[in-house]
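What follows is a structure written as structure tokens; I'll ask about it next.
What you see is the complex with one protein chain gone and the rest in place.
Chain naming follows the written order as A, B and C, and within any one chain the residues start at number 1.
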Amino acid sequence: MKIVTEAIHHESLEQVEQYADVIHIGARNMQNFSLLKVAGRCGKPVLLKRGISATVQELLLSAEYLLAEGNHDVILCERGVRGFDPATRNLFDLTAIPVVHKLSHLPIIADPSHGTGLRDKVIPMARAAIAAGADGIMVEVHPNPEEALSDGAQSLFPDQFAQLMREVRIIAEAIGRRVAEPAAVGA
Amino acid sequence: MKIVTEAIHHESLEQVEQYADVIHIGARNMQNFSLLKVAGRCGKPVLLKRGISATVQELLLSAEYLLAEGNHDVILCERGVRGFDPATRNLFDLTAIPVVHKLSHLPIIADPSHGTGLRDKVIPMARAAIAAGADGIMVEVHPNPEEALSDGAQSLFPDQFAQLMREVRIIAEAIGRRVAEPAAVGA
Amino acid sequence: MKIVTEAIHHESLEQVEQYADVIHIGARNMQNFSLLKVAGRCGKPVLLKRGISATVQELLLSAEYLLAEGNHDVILCERGVRGFDPATRNLFDLTAIPVVHKLSHLPIIADPSHGTGLRDKVIPMARAAIAAGADGIMVEVHPNPEEALSDGAQSLFPDQFAQLMREVRIIAEAIGRRVAEPAAVGA
Partner (left out) sequence: MKIVTEAIHHESLEQVEQYADVIHIGARNMQNFSLLKVAGRCGKPVLLKRGISATVQELLLSAEYLLAEGNHDVILCERGVRGFDPATRNLFDLTAIPVVHKLSHLPIIADPSHGTGLRDKVIPMARAAIAAGADGIMVEVHPNPEEALSDGAQSLFPDQFAQLMREVRIIAEAIGRRVAEPAAVGA
């Protein structure tokens, strides 16, 4: 089991580093360059989310702050950008996945929970992310989403997650890839 | 073999109707309500593309113009919306597919050629569209894309199209669907 | 008094031409190229509104369709583009005014009624448009906005319009320009 924890400032990052397996830099901090430098010096892998209206180039330039400090374990994450259609929470830009794969050697995963904001869109869009070539997905699951402290409306029930994993596995194989066991992660 | 032809004004629509199997209303005409009314009275299926910055609700409201005139053979099409990232021609909004499926009984297909504008992104995004539940895809293919009169940069070579169809077929089956034989279509 | 009437298809354009002093092409028809060609051949000035997510370059290219048919009396109009903030109906892009003035000899006016969609924002934004160098403004006024058939929420009361004209006159003079008498126009 892996622990992924969001770091939002220097001090918390230093604490978090003792317990977490992966440091998560959220979309709102993608261009918090002083935080990126500290994360670049920690000894843990970093999950860097695309900013809410960042171009792919800006995402890669933020990743350079981590790489330049010597941390090469960087995972990028597409989580939707700001759009104009209120039908979804964000506009999930899955084309960013093959765009990143062409420009960089870094892996990129997708977060259909934030990318759509709607539980019933998570399964089809997680499948789509894998079919587009994502190196992983990150989905919110809760045994009782109505009581979730945050993001309940976009959290899957455990049996939906099991169904998702079955479908994702088949699609991954269809494009010549293989799914590892899921990691459980903290908020 | 089916012929799909884009109609851009009333007179051409009446001519086109004699030869085409499907009438295509392009993104720039999604809210050309007088054209929609004429198309709604023709006896052919209509392929209605999402406008360049139309919400899904606006797309469905445009479809109502066709339905209200008695034409129930309406196919919607996601083809990318205007985005801020110059990395791709448009921002391909695949979440529109499950959004339409929840709000309407109408089928929706995806156009990854216009949705991305880049040949090497067409295959992964066509796969993603099918995985998201699209009822079909529409891709540009050309025996010699460099000499294409338009859209060469986003046209597949024939052998890429054959590869795409193989991959799409497997993904469709993975989610319990089946791919019919492709239709060849005019510009 | 001048009559400005929106033309939405060829036949109506031919009828409208007999009565109107100015032909208005709405935002949804900015790229309806067959309509632009007909309007380019009519003998009346044409008011061409910027499409809902058109770049300034695309607006100028649409104007070329009118100019190419021999109609040189073309007035461009900034009316807001699609934005992400629900606080206003559209995102009023006043920088388009000096951008057009640098790239083209064509006059450009601004429509703060559609640009904002909110009555109490019309006066400040009309002033701003004049200060940015707009060659005119187009505002909706209604003696009883609650009963307006459309766009009531963005229509000024007549006394607000009188106040607006006073303020606009002073700002125009401050930047070395002069305001002509307003034209009353149809819907």
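By our rule, contacts are C-beta pairs under 8 Å (C-beta built on N, C-alpha and C of every residue); 3 or more make two chains touch, one makes a residue touch a chain.
All figures in this text were calculated on a predicted structure; none of them were measured in a lab.
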{"item": "Touch criterion as defined above, residue of C:31, C:62 or C:116 at the omitted chain", "value": "C:116"}
{"item": "Contact footprint on subunit C, counting only the chain that is left out", "value": "53, 55-57, 81, 83-88, 91-99, 102, 115-116, 120-121, 124-125, 127-133, 167, 170-171, 174-175"}
{"item": "Residue numbers in subunit B that touch the chain omitted from display", "value": "82-84, 86"}
{"item": "Touching residues (missing chain, whole complex) on subunit A", "value": "8-10, 12, 28-29, 31-35, 52-53, 82"}
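Assume only the chains that are shown with their structure count from here on.
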{"item": "Between subunit A and subunit B, centroid-to-centroid distance (C-alpha), Å", "value": "30"}
{"item": "Distance between chain centroids, defined by C-alpha means - subunit A, subunit C (Å)", "value": "44"}
{"item": "Sequence positions of subunit B contacting 2 or more other chains", "value": "53"}
